[in-house]
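Dropping the structure in here first, questions after.
The complex is shown incomplete by one protein chain, all other protein chains being positioned as in the whole.
After this line comes chain A, so read on.
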Amino acid sequence: MAEQRRFPYFHETPAPPGAQGWESMYPYYLVSDEETRDEEGARLWFADTMHWSRGCHPLDSVIAEAAYLGAGQNSTRIFALPASLGQDIRVHQGYVYIAPVPVTDPAEIARRAEHFQARAGYYYDNWDELYGRWKTKVAAVVADMRAVTFPPLRELEPIEVVTEARGRSTAWEAIAGFRRLVDDLFVVWQHHFEFLNLGYGGYIVFFEFCREAFPEIAEQTIARMVAGIDVIAFRPDDELRSLAALACELDVDHLIAGDDPDATFGALLGSEAGRRWLMAYERAKDPWFNYFAEYGFTHDQDTWLGNPAIPLTGIARYAVRLRAGEEIARPVARLRAERDEIVAEYRSLLTDAETAQFDELLALARRVFPYIEEHNIYVEHWAHAVFWQKMWQLGDFLVDAGFARARDDVFHLNRFELEEVLADVVQSWAIGVPQRGVRRWAAEIERRRGIVAALRAATPRPAYGTPPERITDPFAVMNFGVTTERVEQWLGQESGGGDRLAGVGGSPGIVEGTVRVLRSEHELGSLLPGEVLVCPISAPSWGPAFSVVAGVITDIGGMMCHAAIVCREYGLPAVVGTGFATVRLRTGDRVRLDGTTGEVVLLSDVGTGVAA
């Protein structure tokens, strides 16, 4: 029998140089192990670089756990998706890999389908009301996280502990607060998937209907018929546009630049007009600048709030365009008219019976789509922002308590180790003895810093294990762009180069340009106008970047990934889900990308200077 085409198994790939022993940093069940080796080898694991574009620190793996617990239990146990359970998860060499778990037995699928129809049906029937309640629930969890504090340990407890007869020390907050944050994080992610898969389901039905009626229709055309115009996903960027317009109106735009926020704010404070503008800036900040340049899946990502250089750069760029006579406001009326026109045109091509179905399915897709577009704001941006803000505060607490040397030491412990450390710190303080693990953990954290650096320097393989004959998991396909064809390409590229990359056409248009490879939002400042942005993922919050680049190429993502949604919104050609773009392309290369076919052609190679 011919050997089955497969990717390497986890255990077959040695750790990158300097990263030996990385396995010990994560909870054991996240790491591939001999006990589960056969089962792991039989599945396809693909890198979730859409969410963890860099190797993750030990503590950061908690969000991966929370996310895939939420995904799994909603699919498997709560709504009983007929043909798919959750996505299994491993951290391998610092990167997060997931494997969709299908249900294959027809009898089992039928049995689950019965439950699914009753359970999901309830949500679809009451969607708007339940979505309204969802917003309240999630806002309450975020508020609960925000209320957590880590009071520093002092010689004596505050007098109020006595006068209010609390009988409980404020030091306990360090332990209880950390647990509460982790619990809330897990809860918020369960809410995330309370609606997400149902949302995708509602969209996919409309999608399939369109494909049935118009076999050649482009996926992005279907997406355009459904896309929201007023959803809050666009609010942060809209705020930047408004602030740019106000700056020009007040004639203070020349004072605004991203390279030195303090100088900008200082200069603005010097005039009445500047102070008026700053007031508007302050109003926009909460909540709209609780916004990650990516998605906040790792602790070291900036929010606009934490790094004002990001919004200021965006505002300055919009102001320049405005001064050049460009219209920068999002053309809401035109977008809506275009959307309505496309819908009317396709609808007019259908028979009467089909029209009735089309109307019903489009209504369903539009009912669910706002959730798909908006939920990131609540979960990824707002909940993650407060979670990491509190973790940084915990880092400060540990430094203040004399346990840690640097405030980011905290991210080098996983959540269980951190509970142990907090127990050590608080118990030792309570008893009145020195902490017991200071030297031990200082050495370990030092070792881990080296490992994390080594992991981050390496580029993850797109996949491990054995692919099924066909990828049918709708969420792998829709959200990650992992299709049978893509996996074939990856398998082919495992063994060779070539001057072409294939991905998913995420947003139409053909463009040629010079490549700028960016691995994180910290490098956004180096982007030059007209360049083609090549990145592991591109988040909607890279708004300022989108206003100058000519096109976008990403390693991972499908038609419905946020990058594709936003590029369509910006009318920017995009190819997503290429698997290898950040590895194969280098800054300075010339490429042509076709956002309709998903093809990227390397025109000339910066290394050799000649046509590829």
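Annotations
Please note the rule applied: a residue touches a chain if its C-beta (ideal position, glycine included) is under 8 Å from a C-beta of that chain, and two chains touch if they have at least 3 such contacts; residues count from 1.
Rule of thumb we're sticking to: contacts and distances are computed from a predicted model.
Per its UniProt entry, the chain excluded from the display bears the name "Phosphoenolpyruvate synthase", taken from "Rubsico expression protein CbbX", "Phosphoenolpyruvate synthase", "Thiosulfate oxidation carrier complex protein SoxZ" or "Glucose/mannose transport system permease protein".
One of A:Ile63, A:Leu268, A:Ala293 or A:Leu361 touches the chain omitted from the figure, and that residue is A:Leu361. Within the set A:Glu39, A:Glu208 or A:Asp340, the residue that contacts the chain not displayed is A:Glu208.
When the missing chain is restored to the complex, the residue among A:Gly55, A:Pro474 or A:Gly598 that touches it is A:Pro474.
Mapped onto chain A, the interface with the missing chain covers residues 81-84, 106, 109-110, 113, 116-121, 124-125, 201-202, 204-205, 208-209, 212-217, 221, 342, 345-346, 348-350, 353-354, 356-357, 360-361, 364, 474.
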